[in-house]
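Removed: one protein chain of the complex. Kept in place: all other protein chains.
For subunit A:
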Amino acid sequence: MIDRRLLVRYLVPAVLGAMLRATAVLTLVPLLTALFDGTGAWGWTALFAAAVVCGWAVEYAVAHTGFAIGFGLLNGLETRLLDRLQRVPLGWFTTERKAEGQRALTSSGRELCQSITHLVTPAVNALAMPLLIGLGLLAFSPALGLVALAAVPVLLGALWASMRCVRAADDAYAAASGEAGTRIVELARAQAALRAAGRAGTDGTAVGRALDRQRRAVLRLVGFGLPGHLLFGLAAQGVLIALAVTAVASAGSAATVVALLIVGVRFIEPFTTLADLSPALQALRGTLARVRELLNAPVLTGDDREPLTGAPAVELRDVHFAHEPGRPVLSGVSLTVERGTTTAIVGPSGAGKTTLLSLIARFHEASAGTVLVGGHDVTALDPAVHMGRLGIVFQDVYLFDATLRANIALGRPGATDGEIAAAASTARLDELVERLPGGWETRVGDRGAALSGGERQRVSIARALLKDAPLLLLDEATAALDNANEAAIIGALDARRDGRATVIVAHRLSTIARADRIVFLEEGRVVESGSLAELLASGGRFAGYWARREAAAGWTVV
């Protein structure tokens, strides 16, 4: 990620800068000795000044290189993150991972970029300085040098332990207050139910318990945090005393002893800097962890393969799938979708209908069994090529904040205006285009917010139609359409089928009735499958479902 030469160009002067500073500090011994003895100190002062000024120049250069590295990092990181995102299985994204991913995309590059100058350079300096000063002191006072060098691990250890304690305490507090918060939010959400039940204000028990736990946790947390709060400060002061005692005990002139005392204080100072930097370093750890999680996310792989002639469009062989072990969503599903046919997936919620589609689209990969598309195991197909052969219309339609035309044209880059208009017309969008003030050039808003649910679905259908892929997956794609539009669109899809296979998850009876084959899914298993006539005649689960749906459609309140 970082250019090696650039790193060398950064680290060499960074260490050189620390050495110059350490030299300046060590010059203080003869300088101050001379000053307090009243002998001429100007020569030493000139040397000191030279070291400091050279240090400035070097550090100025370091800042420049650090800046260049930071920006290199920013560009490289963002490109890599975006590239990774394109190849991660969609199923990998949970709500938390999406939130973390968003933070990683939005700010991690910038944070890492800034951290070079604000964190890494000072931290490198703060770590190098004490060691260099300790080594240098050996020349002036071996005893003091040894004490200083011995103090380095002690102070770093104390700093590390302090950070650990504080972090543990903060985590404990966050957990406890998080629970109390969750309970209160729940209480807010259930207000209507609670009050309608005459339970307002009295139902504080679960909340009350959480609050009490939280209150105790705060006090316990002080138990954790207190050593963290005091440890480093005490260690630093202890080292200061040890240095003072050693300096006084060393057999130097009074002036030398005093000079050594002052150098001792300079020796401690970088540790304080590190302590001040520690919260920011912690935050940097979080940023790096987020970036690492995304960069280490699994990726989809596969080759570019042409569909086998004669193979069914889709075939599932004993497919199992579970989001988490022990809670199967699909258990041993087998089904075949021939080219040029439409299969409707029907069943109660939680049956695994959407999961089934997402396995075909390879948003997830099956835990066991095989999903074949065009005769090839989907896991062996290049994801981009596979996607290229799919048309997908989801339940939650996603439109980009762009014009209506751009959102449809996504279906086939390079499509002519005529082709776009034809797809839109088939998806019954003519009326919308006429009604919108900007026509084709109207922006649809964030996520298509400017359109109604049914309009969004029609745009998404037009997009899929334009793509004209050999395999079409529709997940309740017409749920938000009124009957007239729905019938027209399904009819158009049928008419333009020419060898295209369609798998559709549907509740609407008219949609189900048009399918060549119906698969009734329940608790992750195929319970029944066949044509509408066959299934109704058999009087099984599907027939019961059909009857209930028919009854529901004619329902009146009174």
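In this section, a contact is a pair of C-beta atoms (placed from the backbone, for glycine too) under 8 Å apart; a residue touches a chain by one contact, two chains touch by 3 or more; residues count from 1.
Convention: contacts and distances are computed from a predicted model.
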Review point. Looking only at the UniProt record of the hidden chain, which name from "Mycobactin import ATP-binding/permease protein IrtA", "Cytochrome c oxidase subunit 1", "Heme exporter protein C" or "Acetamidase/formamidase" is the right one?
Key: "Mycobactin import ATP-binding/permease protein IrtA"
Review point. Which residue, A:A49, A:A175 or A:L308, contacts the hidden chain when the whole complex is considered?
Key: A:A49
Exercise for review: Can you work out which residue in A:G157, A:G286 or A:G350 touches the chain that's missing from view?
Suggested key: A:G350
**Study point:** Full-complex contact with the absent chain, from A:V29, A:L74, A:L137 or A:L274
**Key:** A:L74
Review point. Hey, which of A:G178, A:G286, A:G438 or A:G539 is the one touching the hidden chain?
Key: A:G178
